[in-house]
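A single protein chain has been removed from this complex, and every other one stays in its place.
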Amino acid sequence: MHLAISIDEAVGLIPDGATVMLSGFMGVGVPDGIVHALADAGKKNLTLISNDTARDTTGPGPLFAAHCVRKLICSHMGLNTIVQAQFASGELEVELVPQGTLVERIRAAGVGLGGILTPTGVGTKVAEGKEIVEVDGKSFLLEKPLTADFALIAARSCDYVGNLAYMLTATNFNPIMALAGKTVICEPEEIVPVGMIPPDLVKTPGVLVDHVIKTSA
Amino acid sequence: MHLAISIDEAVGLIPDGATVMLSGFMGVGVPDGIVHALADAGKKNLTLISNDTARDTTGPGPLFAAHCVRKLICSHMGLNTIVQAQFASGELEVELVPQGTLVERIRAAGVGLGGILTPTGVGTKVAEGKEIVEVDGKSFLLEKPLTADFALIAARSCDYVGNLAYMLTATNFNPIMALAGKTVICEPEEIVPVGMIPPDLVKTPGVLVDHVIKTSA
Amino acid sequence: MDPKILIARRVAQEIEPRSLVNLGIGIPTLVSDYLDEGMGVFFQAENGAVGMGHRPPEGMTDRHLTDAGGRFVSFVPGASTIDSAFSFGLIRGGHLDLTVLGALQVDEKGHLANWMIPGHYTPGMGGAMDLVTGAKKVIIAMQHSAKGKAKIVRECTLPLTSQRRVDLIVTELAVMKPEDDGLHLIERAPNVPLEVILEMTEAKLIHGSDVPEMQLDC
Partner (left out) sequence: MDPKILIARRVAQEIEPRSLVNLGIGIPTLVSDYLDEGMGVFFQAENGAVGMGHRPPEGMTDRHLTDAGGRFVSFVPGASTIDSAFSFGLIRGGHLDLTVLGALQVDEKGHLANWMIPGHYTPGMGGAMDLVTGAKKVIIAMQHSAKGKAKIVRECTLPLTSQRRVDLIVTELAVMKPEDDGLHLIERAPNVPLEVILEMTEAKLIHGSDVPEMQLDC
């Protein structure tokens, strides 16, 4: 059983300087409540792992506007003008990772693999400084697992065991990040009684989830 | 759209000597109809990739009883007396693979990775002859992707696009093998009209499935 | 004809019935408008959609159903949702029949650059590196030049997206195919003289004396 916590309690768990995975894709499937609360709380020096930076005011946008992020690991940041400005000025350190590599590195951390061997990025700037592993005459990049102190994820439904169900393309990185954060905090759209999510509809078993945010009574 | 085929047509696709992945776990979630049909057809020299060999008459059992299999790649064969006898006599060549490594090697083939780096098996007999890759001071076995000419899988429901839904622990290896077979043949318990499986319940998108077996009119 | 529509219509001819296709942002997105729905093509998006349809009417959108650009879409019958790991499993694993992408530069070897202009703009590669590495077929759909500057060059000066050679380049002026011996000009847009194409192209184009025109039916 997992006790639901308030959004303020969730924010209180996350210290300045933490490494935070944030789910979502172009602002869809993002735990927006906790993003805004972290921005309002003025967190500092976060390392943020997120597929993209959406736009200035969507997805992780508020965290950049409030200068919470020192380092960003993502695959795309082209549509957020604040991120572009902070990157240009040197305020924001950025590691760009191909999207398929990003999600698979996160999964590798979550499922206990030592890294991944991917053809993506071989012979490009992305390969610089990385080990190449040959398997049966083909070259692959060894990309390392990517974990985080916290995974902040969103779900459509959650029960009090922490079981999660997602909806349509709001699924995206959520089930993968749920595997990889040392502490996993979920902001669901609804909390339902235990047993209301059929076993085959649970995409993330509650054993992976540490805290569930309850936004209303 | 995928046309449903008969079990005889499916058997006709699979030549002697083929490499065949067969889903299921201790006889649960196995496409039993095609297993029996392959045994009855007297296929020869198959290489079979299966989690386990269940018991003499369940799961892949009939394939051994009919001497269809020359090489077996599995994680467990302790409860099938025919397999034990064929292994002892040298009729059956066996490669034992830890279960987590087996499923991840199949997944690697399906998702285009060059192999997996797993801690499982390091320092054991399983590591013999395999490359060790060090990542940040830890040792991992490099285990290679595992593909097959055919993946024979079972599903609870299937539509005419080939979308598959599974039920409870009959899920097991099915969704992973569906990614990795060059030709994927599914034997569902029922075929339903397109659109009847909600998008979030589809566990294997039909784009991965080549043929669907229709057992009755 | 609007150049973008011309490109989209020509690319649409390359799409096989019942294939799985990923369309990039910009001109590639337009391609789906020129396909017969009876062909049974499934459109995949990186964010985890298999079977995307058009944007629904106002009032019928849902924030849980979007494309890789974050725009509202619909699902066709038989569509399914997958997570990001599965989505890139399809892409990198060779299950995607075709991706249509834009470019900053393409060169004579068929190498693509489309994710950063060092010192000027770094949007990031998003899913492009995986798409170009993993898709069975890669088509570049773009305008022939940008602000008077050639985009089809001798050798890419911008960082590459992949070592892999793209399969076809379609612009409002021409269709080009990179091969072992270089970049072949295989079609001209209607009423575009060969000389215009050669002048607008920095790369060396291999061509016969009579380059056929695109056949855009209807």
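In order of appearance the chains are A, B and C, and numbering begins at 1 in each one.
Convention: contacts are C-beta pairs under 8 Å (C-beta built on N, C-alpha and C of every residue); 3 or more make two chains touch, one makes a residue touch a chain.
If you're wondering where the values come from, they're calculated on a predicted model, not measured in any experiment.
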* Structure fact -> Within the entire complex, the undisplayed chain is in contact with A, B
* Per the touch definition above, residue among B:A65, B:V135, B:A170 or B:V194 touching the missing chain -> B:A170
* Structure fact -> Considering the complete complex, of B:V122, B:V135 or B:V194, the missing chain is touched by B:V122
* **Residue, one of B:M77, B:C158 or B:I185, that touches the chain absent here** => B:M77
* Asked: From the list A:A65, A:V94, A:A127 or A:V202, which touches the chain that is not on show?
  -> A:V202
* To do: By the contact definition given up top, give the residues of subunit B that touch the hidden chain.
  => 25-29, 51-52, 54, 58, 74-79, 84, 87, 94, 96, 98-101, 103-104, 107, 118-126, 156, 166-176, 203
* To do: Could you please point out the subunit A residues that touch the chain left off the display?
  => 1, 107, 109-113, 159-161, 163, 179, 194-195, 197, 199-200, 202, 205-208
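In the analysis below, only the chains that are shown with their structure count from here on.
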* To do: Please flag the chain sitting at the greatest distance from subunit C, going by CA centroids.
  => B
* **Leader among chain pairs (count of C-beta contacts)** => A-C
* To do: Mind checking the centre-to-centre distance between subunit A and subunit C? Centres are C-alpha means, answer in whole Å.
  => 29
* Asked: What whole-number Å value describes the gap between the mean CA coordinates of subunit A and subunit B?
  -> 32
* To do: Give, as an integer number of Å, the spacing between the C-alpha centres of subunit C and subunit B.
  => 35
* Would you please write down the residue numbers of subunit B that are in contact with two or more other chains? => 111-113, 199-200
* To do: Could you list which residues of subunit C touch at least two other chains?
  => 75, 81-82, 85, 88, 91-92, 134
